[in-house]
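Excluded from the complex is one protein chain; the other protein chains are retained at their positions.
Up next is chain A:
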């Protein structure tokens, strides 16, 4: 039984990798790209919400600003697009420092409101800086090429862009499993005790905020390049809300749950859009309301609880059998 538990993790990992690699065969390739980008975005948001206990309702600021910066670098410098995306992610991280410094002093609902407000400020700036961002038209004509290689085929671009996304996911996974990640969880569960144990709580929160912003930026940059443009929608508050929605749907604090949430929401959006249904908020909003009311553990969280309950039950029966033998 110990063997099976040891094998479970690599098995899940292998399954996940196969699923990610097979994705553009299963769904329309641009949709596959959207799924993995949003998955990384959701994971980044969960890093804060699930592992630090901070609900950011303003992560569109990082996803979106990186979309614009990545697009601008790719458009004007001719650098290979992974460098443009890393530039965008770096910009998101830098932007997160002042926003984080002001926000991490607040808790719970205040943090959510303040991050939302700062993100709206970024939205207004992007909207107003027409010369640079194209205003309401968005930033158009972002090239998709690498060393002169044309990557405008979404199927090919998926596999070229994927390593960046996987890199981001790996970083998130390492953070959660590092001593730093354990401190974050302790701050989430009991900030006063973490402080009493000598951990500078605000500095830890700030670092988590900046890391989360950088990962969101990485996702937003790949997203913008894959679409060939960045739009105002990328920095709008509904984008922040959608990322939070994915995390809650997948399961807060599960890290990988966000990927399930992202896949479900992106597929649903795509399905509704194809069916000519424009008012997606009616459907996603309703789903979200139901999840918040009755399904707060999310898909991944519920599945994990079921598995753990079964494992625990089996362990109980084996011990009972053993004691009976003795």
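Please note the rule applied: a residue touches a chain if its C-beta (ideal position, glycine included) is under 8 Å from a C-beta of that chain, and two chains touch if they have at least 3 such contacts; residues count from 1.
Criterion: contacts and distances are computed from a predicted model.
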| item | value |
| --- | --- |
| Chain left out of the displayed complex - its UniProt protein name, from "Branched-chain amino acid ABC transporter permease", "Cytochrome c biogenesis protein", "Heme ABC exporter ATP-binding protein CcmA" or "Electron transfer flavoprotein subunit beta" | "Branched-chain amino acid ABC transporter permease" |
| Contacting the left-out chain in the complete assembly, out of A:55, A:165 or A:299 | A:55 |
| Which residue of A:241, A:257 or A:298 touches the chain not shown here | A:241 |
| Of A:108, A:163 or A:200, the one touching the omitted chain in the full complex | A:108 |
| Touch list for chain A against the chain that is not drawn | 55, 57, 98, 102-103, 105-110, 112-114, 116-118, 120-121, 124-125, 127-128, 237-238, 241, 244-245, 248, 278-282, 284-286, 288-289, 292-293, 296 |
